[in-house]
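Removed: one protein chain of the complex. Kept in place: all other protein chains.
Letters are used for the chains, namely A, B and C, taken in the order the chains are written, and counting of residues starts over at 1 for each.
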Amino acid sequence: MSTGQSLSRKLALVLLLWVCAFTLPWTIQASLCVVLIIARYAVLPLRPITPRSAKAFSRFILYSIAVATFIILLNGLLIKEGAVAAKVFGIPLHKEGLLFGARTASRLLLLSFSILLFFVSTSLPDLIEHLQTKGLPPYLALVLLLTLHFLDQLPARIHQIFLAQQARGAPVDSGLLSRTKALFSILSPLVLSSIVESIERGTALELRGFLQRPQVARVIKRSESETDWLTISLILLALAVLIYRIVQWLIA
Amino acid sequence: MSFSIRQRITDEMSGAALPFVAFCIALNLTAGQITAALKIPLYLDSIGTILVAVLVGPWSAVICGSAANLLAAALGNPSMIFFIPVVVVIGAFTGFLARRGWFRKWYLVAIGGVLQGILAAIASAPISAYLFSGVMMAGTDFLVLYFRSVGNTILNSVLYQGLTSDPADKLVSYFIVFFLVKNLPQRLISRLRGASNLRAPDSTT
Amino acid sequence: MADRIVIQSFSLQYSATTPGVLSSVSLDIPSGTCCAILGPTGAGKSSLLQCLAGTMQRHHPESVASGTIQIGERLFEALPSHVLFPSVGYALQDPHVQISGVRDTVFGEILFTLENTGEVPDEPAAVILPLLRKLGIDHLADRKPTSLSGGETQRVALATILVAQPPVLLLDEPTTAMDLAAQEKLRGILRGMKQSTTIVLTDTQLDFALGICDQIVVLEQGKVLFDGTPAAFLRRLDEFHTSLPLENWLPLRQQILRLLDQPSRLGSRLALTLGLK
Partner (left out) sequence: MSIELRNVSFSYAGDRPVLRDVSFSAEQGGFLLIIGQNGVGKSTLLKLLNGILKPTSGQVLVNGVNTATQPTSRLAKEICVTFQNPADQIFASTIRAEVEFGPRNLRRKNVDQLVDDALVLCGLDALASHHPYDLPSAQRKLLTVASAIASGAPYLAFDEPSAGLSQIERSVFEGLLTALKKEDRGMIVVSHDLALLLPYATAVLILARGEMIYYGNAEVVTQQDGLIRKAGLRLPLPYRLEKLFGK
């Protein structure tokens, strides 16, 4: 399976899940969230590609539990409709509110998990490369890649600056006020030199002919659009869900 | 129309501006992290967008903001993707103000910052009301909670909360950018499109 | 392949109100030779290179220029309005900036230049690998471009320009922060490509230029103080001690001159060391 194919399938899956998030009942959405969490471990192409993204996913599971709990409880508390369904520490929670909360939370989490699952299982440079074959302008692709490069370099830069300022007596290891000042003396060179350097880099790009001739800017072998049945069925399924929902709504 | 938008974007985004926009995206992402780590009650996560809006142009700022939110989602915070419409508003509006020369005088910057805050609050309210019912897992949730408990709808509560906190955030962001831009070496900045936004109109001739 | 550069009574101001950076500079750099433009900070060396590369007009729209620049067949009245790459390759002073960082490998980084010019050959490796071999960095092809040492970065940066085979190569102070061994290596590389490329380099010192260049130009405050062969320069060495660090050279001047005039074994060895032969 080519990277492009796997990416198209995942994008189609995200589309389907987003359609579900706005159409299906919340119980199905909540179960889909659980399915997604299981899929992260069970389905090979959906596994996180780096330890960092695996950690991000685990962290988000915890975060999502907290968000869901808060959304459900707060709405149960604040929307005073329907019978009192439960009492927490003597505070009454209403049925309609809890249901509203559950609907909101499952929708939010389904949307979020589908995005996150897509990103943790995808290498960003690969994604950008793929999007470029699908017509993403080269300068946008370059901006995204450069951003990743900057983020990559940032810790080392900060360390260098930290050393240089420390050597000039910046009080990095005492009191809160002076630490704030020291923070300033580290962030300023970072921003200043990064801006200066980024403009120099831009000049270097121009000097290597980037965007000189927009019409031939990048000769990318456009991948032959092979028909991938899984991608197509996912998209069709999304359409079906949408149509079903619209019909249901028209009848009602 | 689509041609002219594309044309305008490529006009702004000369080779010289690209790495600068990229740096500003990285700045958006890290500024948010730093304020979160230091527990400063501001987001400041649109500083990069504002910087691009002033020094390059509105279209690039829209791209900068959107890309930052997309990358934030990719790096583990998926809900940022829902707020792309908000950063589009911020980028476009700030770019518009900068073109009108609002970043030349401090009082215009102040007014602009507040206006921007109000706009951002209006743009983000429907999103956080509908998708999150106002629960953003942040300190500002208490405000929403308060407004809702005194009988406002979710949308209104989120809007009121936004109107109390966003103008301050954007005001601070605007001033940071204002002073930052003032303290940048003018010789280099002149390589960017929007540098003329900062000069007094009489000196551009 | 290589292009001749002719500059005629060229003057430049960054804006109509500021003093001139270059004033009626006239130079003739024959194709396939190497010219070193020497002079102190602020002499206008970099500005001249920026004019030749075509970035001056873009970065300083208010600049005012007069005179002509001819590169190969192309004649420009005052400044070229656009970047002349790949007809002119310009390596910036800081090689780290030259490497975009958007590709994972040195190979990809160099391929990126070809993509920009829109002339990607069917077999890019057939073009890129021989170039890397020539620069002595073929073992780095699969390395991450940001993990290299200073000297390696410099050669990779050079490769990102050379891959487009520019007929003219401009080098802005290439030896800053290079130790002498690394300078020797760079000199060897430049010597090897002189036939196919006209090289113009700037420097603040004499040492690197000797042994590689065919022509020395001394620039000070935007004016050409000297334009001639290295041998002719050595004859007039003492005139330039305020513009160039020559204190180590001046005591040797008499001996150099004496030996240059009489053909002896020592003389030819000296001429070889200084690149006068």
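Heads up, the rule we're going with is that a residue touches a chain if its C-beta (ideal position, glycine included) is under 8 Å from a C-beta of that chain, and two chains touch if they have at least 3 such contacts.
All figures in this text were calculated on a predicted structure; none of them were measured in a lab.
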**Asked** In the intact complex, which of the depicted chains does the undisplayed chain touch?
**Response** A, B, C
**Item:** Residue of A:Thr3, A:Gln153 or A:Ser188 in touch with the missing chain, whole complex considered
**Value:** A:Ser188
**Complete:** Out of A:Ser123, A:Gln166 or A:Ser233, the sole contact with the unshown chain comes from A:Gln166
**Fill in**
It is residues of chain B that touch the chain not shown, namely 182-188
**Prompt:** In the full complex, which residues of chain C touch the absent chain?
**Reply:** 39-43, 93, 149-151, 173, 176-182, 184, 204-205, 207, 210-211, 242-245, 248-249, 251-252, 255-256, 266, 269-270, 273-274
**Request:** Kindly note down the residues of chain A that lie in touch with the hidden chain.
**Result:** 160-161, 163-174, 184-185, 188-189, 192-193, 196-197
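Just so it is clear, only the chains that are shown with their structure count from here on.
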**Asked** Looking at every pair of chains, which has the largest contact count?
**Response** A-B
**Most widely separated chain from chain A, with each centre as the mean of CA atoms** = C
**chain B and chain C, separation of their C-alpha mean positions in angstrom** = 43
**Item:** Separation of mean Cα positions, chain C and chain A [Å, integer]
**Value:** 46
**Message:** Based only on mean CA positions, could you tell me how far chain A sits from chain B in angstrom?
**Reply:** 19
**Item:** chain B: positions in contact with at least two other chains
**Value:** 14, 16, 191
**Asked** Counting only residues that touch at least 2 other chains, which ones in chain A make the list?
**Response** 142, 146, 149, 197, 200-201, 203, 205-206, 210-211
**Request:** Provide the residue numbers of chain C that touch chain B in the complex, in ascending order.
**Result:** 58-61
**Interface residues, chain B side, partner chain C - complex** = 14, 16, 190-191
**Request:** Using the touch definition up top, name the residues of chain C that touch chain A in the complex.
**Result:** 53, 55, 58-59, 82-83, 85-86, 89-90, 92, 94, 97-98, 100-102, 104, 112-113, 115-118, 120, 146, 160-161, 164
